[in-house]
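Notes for the one structure printed next.
Shown here is a partial selection of chains from the complex, left in place.
Chain naming follows the written order as A and B, and within any one chain the residues start at number 1.
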Amino acid sequence: MKKIINQPSTLMMEMLNGIVMAHPELELLRKHKVIKRKQLDTDKVTLISGGGSGHEPAHAGFVGKGMLDAAVCGEVFASPSQIQVYQAIRETASTKGTLLIIKNYSGDVMNFKNAAHLAEEDGRKVDYVRVEDDIAVEDSLYTVGRRGVAGTVLVHKAAGAAAEEGRSLEEVKRIAQKAADNVRSIGIALTSCTVPAKGSPTFQLAEDEMEYGVGIHGEPGIRREKVLSAGALAKRMTTDVLKDLQITEGSEAELVVLINGFGGTPLQELYAFNHEVAKELSKRHLNVNRSFVGNFMTSIDMAGVSLSILKLDDELKTLISRESDAPAFKVSG
Amino acid sequence: MTLTAKQTRAWLLNFSNKIHDNKQYLSDLDQAIGDGDHGSNMSRGVTAVEAAITDESLEKASDVMKKAAMAMVSKVGGASGPLYGSAFLEMAKVIDNEAIARVIAAGLDGIKKRGKAEVEDKTMVDMWAPVVDALQDGRLSVEAIEEAKAQTKPLKAKKGRASYLNERSIGHLDPGAVSSSYLFIALLEEVEVND
């Protein structure tokens, strides 16, 4: 394993320190591994997200004006404990209540929900929304739903803008839920990530292989296949996502596209991939309102890309283009 | 027969040792159908458990169990933290008054309530449920535990991270079932359960 680290056990705390040094508008609650805005507006709904580490810039990079108020940071790929989340809720309480945005993984869901219950027992107003945007996982009665992946960032954005307007908890939740209901993602990997504590890649792929439908924790994808060209990949991923969103050719709805690198893929390829996706959408006479390209929800150093598409209505369209000023998600408004 | 604080402590410390010894193995199992961290999650948890239960002033088995539950819940994120936490918490509620079969059954209920998993969903439930049955019949043995463990292999996961793999989850042991197997082997080693 080649990494610029001291030892895996101290990496996370060093990283959190490094984040607040680079972004002095953020504050680290060391004991609970919570990164929060230094200046909280206690008169708006508090938005909290988080999860395991290893997805940087998620979620600390999304704390800031127009996005989150706090990110609760678990160990690499492990949800934060309910105590951490509970403390985050306490430390960022506002008069309007708190909304938790949870990526749908059993660990995250259990810990965030338990924390919400603990806080409610204190008499606080807390609600939550689960994001389940990954279409790689079949939606069926027998599973725990789908995974929450990069689409979550767009849920932060929409809910963040609504909260910033001073809307009620119910309203902000409605917006978050609407964004979550209208965003879908699919990801592929060319290489596996290497979890520092483990020191070796989580899976092995041959030079001509990729995994289609990977998660963001080094979980294998749903199929192992031969590598495709950027164009063929864009066509397939776009088709799959649009189908799941039930968007047909020529649909009026404007779309937000998020091209997310998993950490090891150069920006060069991400931008070129954006071009391929745009070509696919324009072939289908669909309108892109905005596209975001970069590393947003990574899987440490994995090479690969995910495509997320959010279907806008007028309300979401307005909110998505509002100003945001988080380290890893700045929109000029 | 009910457990004493001393027995409970010995049981959990034995469990803890087994987790440490098998940390890498548990992560390897999780690597195949999950995200490869079950060993480190559990080892972080039992380290906290050890620290929490060494306090000699804990007089009742329930005190020890409750401390262990809190340690798991606060130190382990991931799915296994709240699940073991719930199990231990439910066990703490009855451990001072009920026989061991009823204690483990309470733990199983905690897991099922928290994780909504049923038997054959390829989770730790597939270890706890047969163990409860065996204890009720007074025939819990290492063989029975190993048997339950092996039974998780052909299952298709329906809960937890492995469920996202669908067909590809078949043919692998469930990591949580394996870590739970150490809990019950430790129990056999520390306590005379089948009397």
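By definition in this document, a residue touches a chain if its C-beta (ideal position, glycine included) is under 8 Å from a C-beta of that chain, and two chains touch if they have at least 3 such contacts.
These numbers come from a predicted model, not from an experiment.
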Composition by chain label (entire complex, not just displayed copies) | A x2, B x2
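The definition used in the following text is that only the chains that are shown with their structure count from here on.
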Centre-to-centre distance between subunit B and subunit A (centres being mean Cα positions), rounded to whole Å | 31
Considering the complex alone, what residue numbers of subunit A touch subunit B?
-> 52, 74-84, 105-108, 110-111, 114, 134, 136-138, 142-144, 146-147, 195, 197-198, 202-203, 215, 217-220, 222
Touch list for subunit B against partner subunit A, complex = 27, 31, 33-37, 40-41, 44, 73-83, 114-116, 158-161, 163-166, 168
